[in-house]
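To start, the structure itself, in structure tokens.
Missing here: one protein chain of the complex. Every other protein chain is in place.
By letter and in written order, the chains are A, B, C, D and E; residue numbering begins at 1 in each of them.
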Amino acid sequence: MKPFRAQIESIVDNALAEDLGGGDVTTEALIPPTLQGKASIIAKASGVLAGIEVMRIVFQRVDSSLQVNLLIPDGAKLKPGEMVATIEGNIASILKGERVALNFLQRLSGIASETARYVEAISGSAARILDTRKTIPGLRPLEKYAVRMGGGQNHRYNLSDGILIKDNHLAVLRSQGLSLKDIVLRARQSAPHEMKIEVEVSTVAEALEAVDAGADIIMLDNMSLEEMRSAVDKVEGHALIEASGGITLENVKPIAQTGVDFISIGALTHSVKALDINLELE
Amino acid sequence: MKPFRAQIESIVDNALAEDLGGGDVTTEALIPPTLQGKASIIAKASGVLAGIEVMRIVFQRVDSSLQVNLLIPDGAKLKPGEMVATIEGNIASILKGERVALNFLQRLSGIASETARYVEAISGSAARILDTRKTIPGLRPLEKYAVRMGGGQNHRYNLSDGILIKDNHLAVLRSQGLSLKDIVLRARQSAPHEMKIEVEVSTVAEALEAVDAGADIIMLDNMSLEEMRSAVDKVEGHALIEASGGITLENVKPIAQTGVDFISIGALTHSVKALDINLELE
Amino acid sequence: MKPFRAQIESIVDNALAEDLGGGDVTTEALIPPTLQGKASIIAKASGVLAGIEVMRIVFQRVDSSLQVNLLIPDGAKLKPGEMVATIEGNIASILKGERVALNFLQRLSGIASETARYVEAISGSAARILDTRKTIPGLRPLEKYAVRMGGGQNHRYNLSDGILIKDNHLAVLRSQGLSLKDIVLRARQSAPHEMKIEVEVSTVAEALEAVDAGADIIMLDNMSLEEMRSAVDKVEGHALIEASGGITLENVKPIAQTGVDFISIGALTHSVKALDINLELE
Amino acid sequence: MKPFRAQIESIVDNALAEDLGGGDVTTEALIPPTLQGKASIIAKASGVLAGIEVMRIVFQRVDSSLQVNLLIPDGAKLKPGEMVATIEGNIASILKGERVALNFLQRLSGIASETARYVEAISGSAARILDTRKTIPGLRPLEKYAVRMGGGQNHRYNLSDGILIKDNHLAVLRSQGLSLKDIVLRARQSAPHEMKIEVEVSTVAEALEAVDAGADIIMLDNMSLEEMRSAVDKVEGHALIEASGGITLENVKPIAQTGVDFISIGALTHSVKALDINLELE
Amino acid sequence: MKPFRAQIESIVDNALAEDLGGGDVTTEALIPPTLQGKASIIAKASGVLAGIEVMRIVFQRVDSSLQVNLLIPDGAKLKPGEMVATIEGNIASILKGERVALNFLQRLSGIASETARYVEAISGSAARILDTRKTIPGLRPLEKYAVRMGGGQNHRYNLSDGILIKDNHLAVLRSQGLSLKDIVLRARQSAPHEMKIEVEVSTVAEALEAVDAGADIIMLDNMSLEEMRSAVDKVEGHALIEASGGITLENVKPIAQTGVDFISIGALTHSVKALDINLELE
Partner (left out) sequence: MKPFRAQIESIVDNALAEDLGGGDVTTEALIPPTLQGKASIIAKASGVLAGIEVMRIVFQRVDSSLQVNLLIPDGAKLKPGEMVATIEGNIASILKGERVALNFLQRLSGIASETARYVEAISGSAARILDTRKTIPGLRPLEKYAVRMGGGQNHRYNLSDGILIKDNHLAVLRSQGLSLKDIVLRARQSAPHEMKIEVEVSTVAEALEAVDAGADIIMLDNMSLEEMRSAVDKVEGHALIEASGGITLENVKPIAQTGVDFISIGALTHSVKALDINLELE
């Protein structure tokens, strides 16, 4: 899901206000205000690019006369030393936008790169890598976009566009005397008709109970490989299956091989290493 | 520097709008709207707490009738299983705020915890751990606060409150025929009088040239331990010295032992692992 | 889906800014600023109440010292002359909030009332009344809420929380050489896995083709009663069926009796008569 | 009074945020992102056009590269099948903006069309059709504009630009022992000198009392035709006269023929039928 | 016209964001965060108080636990040394809000005090002192309020609530071949019926021409005392008369004595001396 331009501009303006405050005292003290020049955006590490359009908007909001030339599209693999874009025009403006532009680009490319590592780790399997709602507050539209650039698929965007009955919902409702089956049926009756119903379960028995009650998707929470395989077997395709919890680059491949349809990973967005990307003035 | 309440509320409202969209379809389909209950916020890993007040504001913005009791203050060390806070009141409201509250709490505590690891690694030295401007766009006031909760110190907040002459400034000005000395002198003349002047250098010779020209602080960029020691020796206290670039938990101690005054680390905010913290309904 | 308070407050503040501009010149010229009193909100026509909490927020944003007592909950049936709420406190403040409060209450109750008329018209059938995205720009969270208060059910909230392949999507893709089947399959592959796929069709043959291709919901666009009956028969429960287009209070009952699952009606929000509700000072 | 562009853009951005949320999942799943094409905006019913510029802004905020060609100006009469505008460019962008654009265009044209029906109904008389402050919260600048496009005239924009002493003001002040005359005199003394004073009355006697006290405009509230004629006769042109309350397309002509100067109609904006206008892809 | 609370809060939050940026580094470095205390707001010069409620809101937005006690109401005369309010609670919070609170209070009281000097200068005459639209961008609701606190009366709030035909309108329309009479008649026909029509004139002849054409108010622009007296005589009460342009404390009394109804003074808001008011910690 691609954020639309006004949405990005609002996020960018907010970031610039935060970083520029009353102005860039260093640049204004030192750099002649009419000096022209050219900068390059250079990858310093391997990874997958995401956020190049956001970076362009940053520079254009700082100074609409800057010429930003994008050389590589989002989703492309980067090698160290590769030139990603050039910016030409007022040097002081380029310096004022540098940090904010890189903060976006490094984080979003960090997300895309980490996602791509998971996607590659399970290549050959039919499973898909999903993100979660564990995104940085305020950046969700951009972070979900970065996951897609890395080859991942988005789980629901927010609480209003998907039924996901989680452990805490179940705990509350069971304490009211409802069975898992009752709960799924209630969801079926009350929830928007156009939405599938996903249920988080922690045992194979619960998985089957949820499927019997009509759940469309079963989220297996922190199960062992053994249990996941058993769940896949016994559900027999009557529901989609999503593995969740404790996924790492080390265990993701065997998990994919259990036959689950989806693997969702909070760390794609909540624990990301920025991708090293620099701005260099020529 | 502590964000003031209206600033936090604005960040929180934005995050809630992002996650709640048109509403929480699952909770509204399942949970009786008047059901009351109690939830606990529980640490699942060791670390340092930050963001507990932000978490409180999240729940209060979702539903001002929720009672949020904070049990542990920001800056405290957490052990796995420790209860951080309780929330009492409308269950549906608690469930609607859960994810956003945890997204803040996990990220900010992640930053505080990582900062604390660096601070501890150099304990015994006189050096101080600094953050940078490499923060997530839109969260800077909170992220800089989290660094302090972890025992770190804040570098300048943004471009308007500190003179830092970086490599790109130097590159531009040198291509105009200015020497490092010329540049520092120009800064001295043009910059706000109440600000110190910091200069990024990459050799010991440059460090001395900058000090001679009147720089107040020298940032040693990606120098070897050897070079750092030499710079500290030769500057002889005529300027503060900050080490920067390529700092890790492995090399931070020997760097501190070179005698530098400050060590600044972008990864404190740009490459953070969320601290595992959960919400559990009783 | 229930809007959360900060969302309503923002809509309310915007409406108050619009109506108060630089102040209420009449009230300030005439009414003693400390005069206290009491007003009643009185229904002047039969209908279903919606927006009572929004009304309360309007008065509290004008003057937080006003006491607003709600006597009837949203969703209740109103008779002419029935008292809905009372407001006590500063008379000038009550007069300043009157028009904005009533504008919300009359529109939302108008939507709830019209929805209730449709719901009642099909009582006895298993069909459900749905709204659409044809809401007034800026008021969607409130208008969708009002539909529910009238006994209706919400269709998708916005473009990001439901797959609905409409006539214009089909036109574009067919002109690219894709069949209806191809299109549904592409949606199946590319769309978020947690979403059902709904397809708009205009013939029974298309309905069956869409179901065969795996569509979860079929929207019958402007079909005759005869065709709808045929579609319901032939789909045989393999997909949910939604009737859409040209629905009126006159034809909704026979449509419901065709056996469709849902009937969606744009006029619930795009062509609404305000419910007559007044504010009277005692 | 014409809203200025930044005002419209803000309303439009808000509406797009509401409808696009995290993105358009259907379009993004199905439509090739670089596909180009052309759409037409077509009237499906007779009426008066309003909002064509707002529609243009919607598409430009979604994607500034879209070419929007307006073929018919606001205020023009539409026949079913008439082409109002064309949009050329990225098909996905057109589809993303479609609903919001039509929501504005259908509502504003609905208002203009209803206004035009009233204006036509009284053609030949000297009376003017006025709107009220009973507009949809947040859309007042656009709705008041639409009334003018339909040939109506705007009553005061908001509480700060006109003195209108209404029943509730009178009730409060009479309970304080003031006569209608006292009240008008107080308004004369305290109100901004550049504003006329309008008073709502419910009998001919009150009308005359208000005129004697110096009211500039008399609003006759829910009077019979007989009473209105009498009021017009006896006021003898010493004040402007506005008829208000219970106006319908059936009774508006005889009301106009009583000789009142203005007829104000809340239903122009509070109870409007959307004008049927479509977007069709070629 | 009194700004409503949400409007003031928005202005205040903006001002606090501007002044606090990333935080108050001095206070946070020095003042123990839990230290409690009390501050007094003290007038240092004679004048008229305005903005005391805004000041209260500033402190409450910084820290809602601060106790602000207002001792003197807006509109009261201040003597040097008089205590205006006290603030009790967290010292750090008081120090953070000090400057913004005083900036509002000093400016608004400066406006009220200057207005009061003009009002006093013409005491005994029937003329009223008016402000203009020459206010500081963003502060109009507060500045117009301050004028009233000083005993002045507000001219129109903005371009949408009063017809004022100024020199530039006249220049354009005369170059189109229209006479002053034509112009006033056109205004009469096209303008909102509830508004009076004011015309700026520069000679007595024009004043009479405007009155004959039906203008309700005549603005005499930069006329001599002689001319003003003549205009008052000849208009004979058929229109209100406003003197404007070049008014000073020296010439305002004789101007009032010419018999004009109003004297409008841009300097009340565009050229104001702040009133000296301090915050002192006990």
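The definition used in the following text is that contacts are C-beta pairs under 8 Å (C-beta built on N, C-alpha and C of every residue); 3 or more make two chains touch, one makes a residue touch a chain.
A quick note: this is a predicted structure, and the numbers were derived from the prediction, not measured.
The omitted chain makes contact with just one of the residues E:I31, E:M149 or E:A231: E:I31. Touch with the chain omitted from the figure is made, among E:A50, E:I183, E:A243 or E:V260, by E:I183. Listed by residue number, the positions of chain E touching the unshown chain are 11-12, 14-15, 18-32, 35, 37, 39, 91, 95-96, 98-100, 102-104, 106-107, 110, 133-141, 157-166, 168-169, 171-173, 176, 183, 186-187, 190-192, 195, 266-267, 270-274, 279-281. Interface residues of chain B facing the missing partner chain: 1, 128, 130, 153-157, 160-164, 192-196, 198, 216-217, 240, 261-262.
In the full complex, chain A touches the omitted chain through residues 13, 16-17, 20-25, 28, 61-64, 96.
Definition applied: only the chains that are shown with their structure count from here on.
For chain E, the chain with the farthest CA centroid is A.
Centre-to-centre separation of chain D and chain E, using mean CA positions: 32 Å. Under the contact definition stated at the top, the residues of chain D that touch 2 or more other chains are 20-25, 28, 96, 157, 160-164, 192, 195.
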